[in-house]
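The structure follows.
Shown here: the complex without one of its protein chains, the others still in place.
Letters A and B name the chains as they come in the text, with residue numbers starting at 1 for each one.
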Amino acid sequence: MSIATEFAAEAHATESAPEQAIEGRSQWYLTWRRLRHDRVAVGSVVVILIITLLAIAAPLFVSLTHHPPDSTYPLTGTTAAGLPVAPGVHGFWLGTDDVGRDLFIRILYGARVSLFVGVVTTAIAAAAGVSMGLIAGYFGGWVDAVLARFIDAVLAFPYVVLALALAVVLGPSLPVIIGVISFFSWAAISRIVRGQTLSLKEKEFVEAARSLGASPWRIMFLDILPNLLAPVLVLATLAIPQAIVFEATLSYLGLGIQQPTPSWGNILAEAQNFYQEAWWFVVFPAAALLITTLAFNLLGDGIRDAMDPRTERVFAAGRKRRRRGRAPARTVAVTAAAGGPEQPSSAAS
Amino acid sequence: MSVGAGDPPPQHDAGVAVGVPPGSSDAGTDDILVRVDNLVKYFPIRSAELFRRTVGQVHAVDDVSLTIRRGQTLGLVGETGSGKSTLARCIAGLIPVTSGRVWFEDRQITNLSRRKMQPFRREIQMIFQDPYGSLNPRRRVGSIIGEPFAIHGLASGADRKRRVQELMERVGLNPEHYNRFPAEFSGGQRQRIGVARALALRPKLIICDEPVSALDVSIQAQVLNLLADLQDDYGLSYLFIAHDLDVVRHVSNSVAVMYLGRLAEVGPKAPIYEAPRHPYTAALLSAAPAADPESAAQRQRIILVGDIPSPINPPSGCRFHPRCPKARDLCAEAEPALEPRLGDPDTHLTACHFPIEAGESLAAAGRRETP
Partner (left out) sequence: MALIRFLIRRILTGIVVIWVVASASFLLFFARPAETVARSLAGRAASPAVLQNAINQLGLNQPILVQYGHYVSRLVHGNLGFSYYDQESVNTILKQDLPPTASLVAGAVILWLIVGLGVGILSATRARSFFDRFATFGVLAGISLPTFVLGELLLLVVFLPLNEHGFHWIQDGYVGPSGGLGQWVGHMVLPWVTLATVQAAVYTRLSRGSLLDTLGEDYIRTARAKGLSERVVIYRHAVRAAMTPVVSQLGVDLGALLGGVVVVETVFGLGGLGQVSVQAVDTDNLPVIIGFVIVAALFVVVANIIVDMCYALLDPRIRIT
């Protein structure tokens, strides 16, 4: 289905309901439509939902298997040589770890940590990144100069090194990891929001708001921010897997979640001494980590593609001019879906 | 009014008030709504470093004085880069001025803080050039037109909606479209949205920054007529900016021509159009396409050589001299004062050493001067 027909269908739908917003809805609506037709993105959503449900239902599986995450089973959970038992043996669905704990249950509980850290740090980073980016971009001048340098410095600073330092001073813990990861995630969002704000604040609608007497805060959050939601959504979706990888890495290095609380990172850290004897000990947590991050990354890419037809425009460089000149409905659909600060076209009326 | 280097700053007096109809130059000052005295706006050019040094200045507006009368329209004309939009923004208090004064009804409103400027925001509104860029694409029309009420805490809820819909009706929009987004309207309709927003607080002055130049010619007339009707109904004053003299002709009572940050010529509409004194005004007039092909054939076109020079290093003397067909040595040396020339009444001021006399052919002059 071409974009033009989609738009026509959309325009038709609104005729019957004049009080409904076409443009505002169509931007999200078109994105949603395209996303629904993107099999990879839909698959990613399904995978993410399954993982989330599994993580939420972890206690359910505990009551099913009678294997709490921290309980060791020296008799059934380890072989005579003291090694982990293989998947399926003695009711351990995915086998056990080096001290005879149920690997499946531990991976489920690890998912809770990973998803929690991913979502919480991304929420913090998005809030901080958007605010700082808006402030730097809107106020400009020395505020911007200082903030922009700070953002660059944060982006260039090796996060593991800071995690090392904080782990020594404060001791490794969940709040510390969330702090470290948030601190290194907001800067990337901030940099993009700043850039977008710089261009948006030159728009006449911002000047119009100023001429009406709107305060800077009102302009930043009511006029500029709504135009930034689309790129921020993409950035946030892509920040979640990054945060999950950060957490796993820190836990792997012993700077994050500490035993006996399970985390995919610290499970893998213990597994590294057993990869010759117990492949499952390495493969299952690694697969859980990979599948989760891949699903989020694929979804983020899908949302970006659905919102930003720019890639298509480049591929179809020859069609670009024709589209601009002749097919106004199509242009509306394209710009409306772009989600960026582009000016929408006038053809709808 | 411009002064050469070293001259004392000229005192403002009633005699240079612009927009006064001929013969009524001694009218009182009560009907002056806005007075701009020696307004200067330089934009610093900074180096791209952390501690930004100023490496130069853009002379956007350089010593401009003018007045806007109550219920009248002052047309402000100039090429792109002449500083007319900057001047408008200085008057509207959107950007700080470098020096000079802006008076609104005997109150000084130059460089006020945002809070102190707030009451004047209700009196001075703007309509912008770009009907696409000036409306937030993510907000509904009702929210855009109602924003002035929200900001000034004047009306809320159902009351606000009612007043917004009244405004929409007044500017010729369907009030049913209250919940639509700007993208659902045509360019002309969007400009009406902009007009409704500017009208919301019942201001005394509306600054129109090229309000029709982005519109189709057929739509231009509709918007211009709307503005004229509103002026009659509400007694509005307009500062109407345009880059050609054609549009301004129909709406203005008086006209000011700007070139590179300075006023070239100001005066009531009739003499400016019928007997322009400044070669630049004449050139702008001759560049406008004529509706009547016969008169177009008779008319001599004055083609300006080159582009408008950089406002970073404006030319010495008269800023127009590098492109002026009448320029002589004096023009590069001394800056001409903005004053009545060739026996004009003191409402018609020209900044030119060699103003055009009645019946003089500028094209001929250009030919003679060119080696």
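Heads up, the rule we're going with is that a residue touches a chain if its C-beta (ideal position, glycine included) is under 8 Å from a C-beta of that chain, and two chains touch if they have at least 3 such contacts.
This one's a predicted model, so the numbers in the text were calculated from it and none came from an experiment.
> Looking at the full complex, which residue from A:148, A:248 or A:303 touches the chain that isn't shown here?
Reading the full complex, the residue touching the unseen chain is A:248.
> What is the set of subunit A residues that contact the non-displayed chain in the whole complex?
Counting only subunit A, the missing chain is touched by 152-153, 155-161, 164-169, 241, 245, 248-249, 252-255, 265, 268, 271-272, 275-276, 279, 282-283, 286, 289-290, 293-294, 296-298, 301, 311, 313-315, 317, 320.
Please note the rule applied: only the chains that are shown with their structure count from here on.
> For subunit A and subunit B, what's the span in angstrom between their mean Cα positions?
49
> Considering the complex alone, what residue numbers of subunit B touch subunit A?
Those residues of subunit B that touch subunit A are 50, 52, 89, 92, 94, 114, 117-118, 121-122, 124-126, 128-140, 147-148, 151-152, 176-177, 179-187, 189-190, 194, 197.
> Where on subunit A is subunit B touching in the complex?
Contact set of subunit A toward subunit B: 18-24, 145, 149, 203-205, 207-215, 218, 222-223, 226-227, 332, 336, 343-346, 348-349.
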